[in-house]
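Of the protein chains in this complex, all but one are displayed in their positions.
The chains carry the letters A, B and C, assigned in the order they are written, with residues numbered from 1 in each.
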Amino acid sequence: MSSYGPQVEVAIARVRADVARLHSELVRNNLVVWTGGNVSGRVPGADLFVIKPSGVEYPDLAPENMILCDLDGTVIPGTPGSERSPSSDTAAHAYVYRNMPEVGGVVHTHSTYATAWAARGEAIPCVITAMADEFGGEIPIGPFAIIGDDSIGRGIVQTLTGHRSRAVLMQNHGPFTIGKDARDAVKAAVMVEDVARTVHLARQAGEVIPIPQDAIDSLFDRYQNVYGQAPQGVIQ
Amino acid sequence: MSSYGPQVEVAIARVRADVARLHSELVRNNLVVWTGGNVSGRVPGADLFVIKPSGVEYPDLAPENMILCDLDGTVIPGTPGSERSPSSDTAAHAYVYRNMPEVGGVVHTHSTYATAWAARGEAIPCVITAMADEFGGEIPIGPFAIIGDDSIGRGIVQTLTGHRSRAVLMQNHGPFTIGKDARDAVKAAVMVEDVARTVHLARQAGEVIPIPQDAIDSLFDRYQNVYGQAPQGVIQ
Amino acid sequence: MSSYGPQVEVAIARVRADVARLHSELVRNNLVVWTGGNVSGRVPGADLFVIKPSGVEYPDLAPENMILCDLDGTVIPGTPGSERSPSSDTAAHAYVYRNMPEVGGVVHTHSTYATAWAARGEAIPCVITAMADEFGGEIPIGPFAIIGDDSIGRGIVQTLTGHRSRAVLMQNHGPFTIGKDARDAVKAAVMVEDVARTVHLARQAGEVIPIPQDAIDSLFDRYQNVYGQAPQGVIQ
Partner (left out) sequence: MSSYGPQVEVAIARVRADVARLHSELVRNNLVVWTGGNVSGRVPGADLFVIKPSGVEYPDLAPENMILCDLDGTVIPGTPGSERSPSSDTAAHAYVYRNMPEVGGVVHTHSTYATAWAARGEAIPCVITAMADEFGGEIPIGPFAIIGDDSIGRGIVQTLTGHRSRAVLMQNHGPFTIGKDARDAVKAAVMVEDVARTVHLARQAGEVIPIPQDAIDSLFDRYQNVYGQAPQGVIQ
């Protein structure tokens, strides 16, 4: 069994608890069905992250069956949960953590409306103020990439690097979101589905009114710096 | 710590409890995601109102962390919850209370269908009897206005003053509703989403049949004066 | 206080309990918001029915605040709940009970998809087998009629008399359903929204395939006579 010193072990325990609990937010917000979707969180102060096991049902997720991986996505042997396989999307999460050091959490779902935009390969235009607040503009499309090598992770990183959005819609696949920690990435996953649905419905019935770029900039700037009980900052 | 005399303190306590509890109706009716949406209530007999703190999760809302403000939207120092920031929409709520003395409650959400109409800047036409009952005609669009000064509050007041509707769809933003108290404003928020959804779906499949103006007038009049266990009256 | 003899009093108590409990099915099936919607049940062996009070919230509905009425819709004085006003749709329910002796339950909602068809004044065509089973063909539109006299009740009775459907979509208003008892009418209210939604979505994406009339007849006949644990029979 590995040991990382008391401070890191405490951090691991906290991230295990957070990641396990945050999966219930995916269920509560109707972002996932069956065993789909996954949340991971980086362990602060270590080259490690915690992710959901593969194909396990939501009610069975608990801190001790979350899986600890290094930044190559290799399961750390002898740690709790290591007898199971990690999420089949682990390689994509690992790629993001290796290449975006400011990212502390990654979430993937096949949430309905976001995936519908992804199936058309169409970015979501910024036509509601909540979207300007949260994403600072459109939500971009990432490349078509299938599981099995680094192409999903690379597509996420290339699309989101230097972009205000914490969400990318991988073509024909679904949304991946990033955040300063796992909770922030889950929030982005909740919000991307919400705006995907609202803008879908808005356009269905006629033309939407664009928001001027300077208003988008001002809303994004204010939200990142003022909203909530403490400044959040932009993670990328 | 402020003291307003026993009667006002009792009123404050009651409004704190109502406002905290009414936020759960926003969740139960699927009008909000994450920490979005806010309810406020005027304190009867005082130039005060109670509003939700900013960026706090719904399960954590309780009477003692609701925030007491004066009608300029300034937090009353030393009162329970005053260590937190009030909702980022506090200035808009305050503007409404200052300028519409008959209003006792204000609600803001980004509920899906209502916001979809707002993104097109399109008023909801009155084609179902429940809408005639509740809103007395179309639900109007308010101007595009961004957070940071009085422009949201002013847009709400200018649109709703002299209008039968207790709901306005602020363009590209979402619905604000008013009521004789916080509960009445929450009811309006529930009903505006309900009619926004029904009329959206109705129009999607063909032409809707308009309701004659005299039938709308008669339904609105009857509902405001007869429905329920006691007359409600029109608040504006 | 009225007394109807022990047998009728037992029947009243049972209908009170059924009607109170069945309102929770309206909530569970997302057919109503706020205090909207109402269920009533005829008291077997008496010229009486039980209906929901007006404007009371769903969690507060209990057998003892259901309201007992005669077939003119007049509240029976001195009975439990009689201090409250009955549902504002009581006159329509009463008209149905007076004119359709085979009807034992009536339900009214503004359920979303059914009301959307009603806003266009368009009958729902029978293109799914579950609809042939349950309604034996299309679900018809009733006339535009506003509250205040017998016109809603008359519209329901004229449309459903001699029709296989237990549901009518009152134009610009919403569905009314009837049944052999209150539970059967609630089932029809659940099913009419289900088929309204499915057929709406089916047509949205292209042309639906009609079901041949002889297949509709055969499905309806079989379902009314074979399905379930005991024969149900057609109520009208």
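Keep this in mind: contacts are C-beta pairs under 8 Å (C-beta built on N, C-alpha and C of every residue); 3 or more make two chains touch, one makes a residue touch a chain.
For clarity, every value in this text was computed on a predicted model and none was experimentally measured.
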Neighbouring shown chains of the undisplayed chain, as defined at the top: A, C
Residue among C:Val106, C:Ala119, C:Met170 or C:Val190 that touches the chain left out of view: C:Val190
Hidden partner chain, touching residue among A:Lys52, A:His173 or A:Lys187: A:His173
Touch residues of chain C, complete complex, unshown partner: 29, 127-130, 187, 190-191, 194, 197-199, 201-202, 204-209, 211, 215, 218-219, 222, 226-229
Touching residues on chain A - with respect to the absent chain: 33-36, 53-56, 84-85, 88, 110, 112-113, 115-122, 144, 146-148, 171-174, 200, 203-204
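Here is the rule we use: only the chains that are shown with their structure count from here on.
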Cα superposition of chain B on its sequence copy chain C - rotation in ° rounded to nearest 5: 90
Per-chain CA centroid nearest to the all-protein CA mean: B
Averaged-CA centre spacing for the pair chain C and chain B, given as whole angstrom: 32
Whole-Å separation of chain centres (CA-atom averages), chain A against chain C: 46
In chain A, residues with contacts to at least two other chains: none
